[in-house]
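Here's a structure for you.
All protein chains but one are shown in place.
Right after this comes chain A.
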Amino acid sequence: MVDACDIVVVGAGPAGLAAAEAAASHGKRVVLIDSQPRAGGQVWRHDALHGQPRVAMDAIRAAAGNANVTYLEGTQVVAVEPERLLLQDARRGFHLAYGALVLATGARELLLPFPGWTLPGVTGAGGLQALAKQGWPLRGKRVLIAGSGPLLFAAAATAQRHGAHVVGIHEQAGASAVHRFAAGLWRWPGKLAQAARLRLELARVPYRTGSIVTTAEGDHGVSGAHVRGGQGDERIECDLLAVGYGLLPQVELAQLLGCALEPEGAHARVQVGPWQATSQPRVFAAGEACGIGGIDCARVEGHIAGLAAAGAAVPRALVQRRDRARAFAASLRQHFALRDDVRGLANDDTTICRCEDVSLGAVRTHTDAREAKLATRCGMGACQGRICGGALAELGHGPRGGMRPPLFPTRLATLGEPVLSSVSDTRGYTP
């Protein structure tokens, strides 16, 4: 069992894999951990039917297959203390001491509440894609996809490859914004080619802009959705409804470590310097945690962070590539900016906190997340506010407070691991 190493990389998606490979290639002993059963992160998630793309397999082999890298799958950070992490996998809890840390914790979807969104069969857009790749039964199912951003196309294509009948893709951004985004894609030829491939693959699927799912309906599961767009309101029958409004940086571990954050719209991202250093000594961050930037950005930032964490020189060319990739992210954010009406779909009866069944009406009067939590239990459940916190921030009900350990629901036996005494000292990060 490993209990110490030079560098811990948290997250085995494109950023974390690049970081682990870069640090290991400079002779460092690296432990790479990921909560999922297989490496690749979300964008390179292993598909039970179609496997993984070649580029993903190469990246995984280069990192997890490196003799200097110990890869621990199905493993999560639950608490931190100075230069040591408390980890948990399916069997046990254990400590891991490190010299430097690279946070490659990625993103999750921004899921906004609307009447009916708690019905079985309503998922995120990326959520549907992830479930499809896990083997979710989709053959012959009518799937409606809505929300915002290029992820809608990726989700639709994956669903279709798994036999689903995609009845429509509904993008909230208006036609002119989407056309301006597409017209600017020539600056990133790889993205343009990918967009063209997806559009071709989905040529038979209706694509609507300026169109929003306002309500999901069904008895024990979703059976249809109301959509509001340029042609007025219509009801569309579906067996599955996938709605995602883009991505949010996952910053909880960075918060727990005391890393400075900065705003990303109504949300937060980890603040980093030119070499991906956070405000905390020997803690680096890369990829979506530092702001939604996409896979190219994640890979180059991971590379830079791995080199910097290993104390190696960072070539100037890498920094230039990173800046170019970040420019793509800025274009995405600008063109797929959320319209105000998607923030007004939930009514007072709509559940906001799915863990504790707290309605929007109950939290509306509170302007502070902590106050709302104490009064209503909103955000107190198993997801620890990961879903309702992002939604409430987007709806203008105040940003989420700080994080306290454990970062995820944790077994008592894990918390009983020796050396825990200092873990409860969170050094002022309490909300």
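Following the convention adopted for this analysis, a contact is a pair of C-beta atoms (placed from the backbone, for glycine too) under 8 Å apart; a residue touches a chain by one contact, two chains touch by 3 or more; residues count from 1.
The rule is short, and it goes like this: contacts and distances are computed from a predicted model.
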item: Hidden subunit of the complex - UniProt protein name among "Sulfate transport system permease protein CysT", "Sarcosine oxidase subunit alpha", "3-isopropylmalate dehydratase large subunit" or "Response regulator"; value: "Sarcosine oxidase subunit alpha"
item: Absent-chain contact - pick from A:121, A:249 or A:306; value: A:121
item: Contact partner of the left-out chain, one of A:28, A:228, A:299 or A:386; value: A:386
item: Among A:136, A:245, A:284 or A:336, the residue in touch with the chain that has been omitted; value: A:136
item: Touching residues on chain A - with respect to the absent chain; value: 35-37, 42, 48, 74, 90, 108-109, 111, 118, 120-124, 126-131, 134-137, 220-221, 354-357, 381-383, 386-387, 409, 411
